[in-house]
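After the structure tokens below, expect a handful of questions from me.
Every protein chain of the complex appears in place save one, which is left out.
By letter and in written order, the chains are A and B; residue numbering begins at 1 in each of them.
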Amino acid sequence: MQFLQLRKNEGIATVTLGRGKVNAINEYVIDEMAGCFGMLAADHEVKAVIITGAGKFFSFGFDIPEFLSYPKEDFVRYLTKFTAFYTFLFLYPKPVVAALNGHTIAGGCMIAISCDYRIMVSGKAKIALNEINFGSSLFAGSVEMMKLLLGQRNAEQAAYRGAMYTAEEAYQLGLIDRISTEEALESDARNVALMYASKDGAAFKSVKNLLRKSAAEDMRRRERDSIREFVDIWYSESTWKTLQEKKIYG
Amino acid sequence: MQFLQLRKNEGIATVTLGRGKVNAINEYVIDEMAGCFGMLAADHEVKAVIITGAGKFFSFGFDIPEFLSYPKEDFVRYLTKFTAFYTFLFLYPKPVVAALNGHTIAGGCMIAISCDYRIMVSGKAKIALNEINFGSSLFAGSVEMMKLLLGQRNAEQAAYRGAMYTAEEAYQLGLIDRISTEEALESDARNVALMYASKDGAAFKSVKNLLRKSAAEDMRRRERDSIREFVDIWYSESTWKTLQEKKIYG
Partner (left out) sequence: MQFLQLRKNEGIATVTLGRGKVNAINEYVIDEMAGCFGMLAADHEVKAVIITGAGKFFSFGFDIPEFLSYPKEDFVRYLTKFTAFYTFLFLYPKPVVAALNGHTIAGGCMIAISCDYRIMVSGKAKIALNEINFGSSLFAGSVEMMKLLLGQRNAEQAAYRGAMYTAEEAYQLGLIDRISTEEALESDARNVALMYASKDGAAFKSVKNLLRKSAAEDMRRRERDSIREFVDIWYSESTWKTLQEKKIYG
């Protein structure tokens, strides 16, 4: 694995994303993530997983400069893999704790909200589903997970405004579950993971399915159409111009 | 248009309902509303719409005294149009801000909750889905929108009690998004509308569909049966007697 670091310690696996300064997501990252989490699902020694980022970012989202040079069909293939990965994570058979060590933006936020618990560092870090601010839509599954987490009303405001939330604001909204500090993040995440790991694994998996499976089925059913619409808007004249001018991540 | 006033100003359209003292809703009002919003949906200069009421009321709801003289089939036709209109508004392709300038009751509340954002004046004004207090049921779509806004538990309490909420109480519940004053309402609503209008229109429409389309489909699927049950209860001996004695709106 080129972009992921994996550690295991007394039943807790920690997956750390490191790619460039902002941990931008591309197809290689998703391929490695899917492989790594698939392997950990089958590893009987692993009771819970922590996902975090290297450096000052959890992830700033898609590597948009790279995607601007993709042929359309390659971008569609990437989006299909990306949305399949967050849905896999949403139904992951073991507990997953997101330790949000820094900015958690757009695609990075989508991965965070598919986990079972989010701890975020207080300070400059922001969390947002800010796609609308560069003229982009979202995916059906990402919107569904936001609705489940925040309720319809707050999910609408977050998606329509594309607001960048501090840890404190995100906690008020229900977008994260605990606020931590740079120093305490690792041990706080570990303690939550250990709490989850102490539960019976079969019971946890069954309860998680009861809580999430029908939503996941709905997400999967609507995802392909939503990717098509996302791509139409992405390549529209005005959005494409914004993406090229801003040279942003997302 | 006899009961609606329309202004347009730098991309923001404002639709003002004026009918009698309480802006009671009848079939003409809904026909004009549907026509006006349909036209604004196609108007490329309009980026967002504000809906408000003339005088001291947003709307006190249905013109019940008028409906008491309707043949049953005419009432059913009106209800079909009314529920189709709020569903149209719920999925409206542009942002809609409800500027609640006064009492927002029953049918008036149903229109308000189908919008994207609600600002309400503080003071004597109340907002309520109070149909149960005159022995009336609700519609499937109106209940679904309340559940989405408030969550199941608060939606149940609001519908079962028929409580009349002040702006402050409604804000606590999530039934409105901001409290304003008589003096500031227009400019507050305009500022929210401008924020929405600043977003890419295609992205907004797509995100709104992702947030609301499956709920709207469910609303439409269940609406016809709910109208039939509503009408059965409306014309039941006890409810009919209440409606005739109270000479209320709703």
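Here are some notes:
Keep this in mind: contacts are C-beta pairs under 8 Å (C-beta built on N, C-alpha and C of every residue); 3 or more make two chains touch, one makes a residue touch a chain.
Not measured: the values here are computed from a predicted model.
Taking the complete complex into account, A:K199 is the one of A:K199, A:R220 or A:K246 that touches the chain left out. Among B:K56, B:K81, B:R222 or B:K246, only B:R222 touches the chain that is left out of the view.
Of the listed positions B:A159, B:L173, B:A197 or B:I248, the one in contact with the omitted chain in the full complex is B:A159.
Listed by residue number, the positions of chain B touching the unshown chain are 131-133, 135-140, 143, 147, 151-153, 155-157, 159-162, 218, 222, 226, 229-230, 233, 236, 238-239, 242.
The chain not shown here touches chain A at positions 95, 116, 148-149, 151, 174, 177, 195-196, 199-200, 202-204, 206-211, 214-215.
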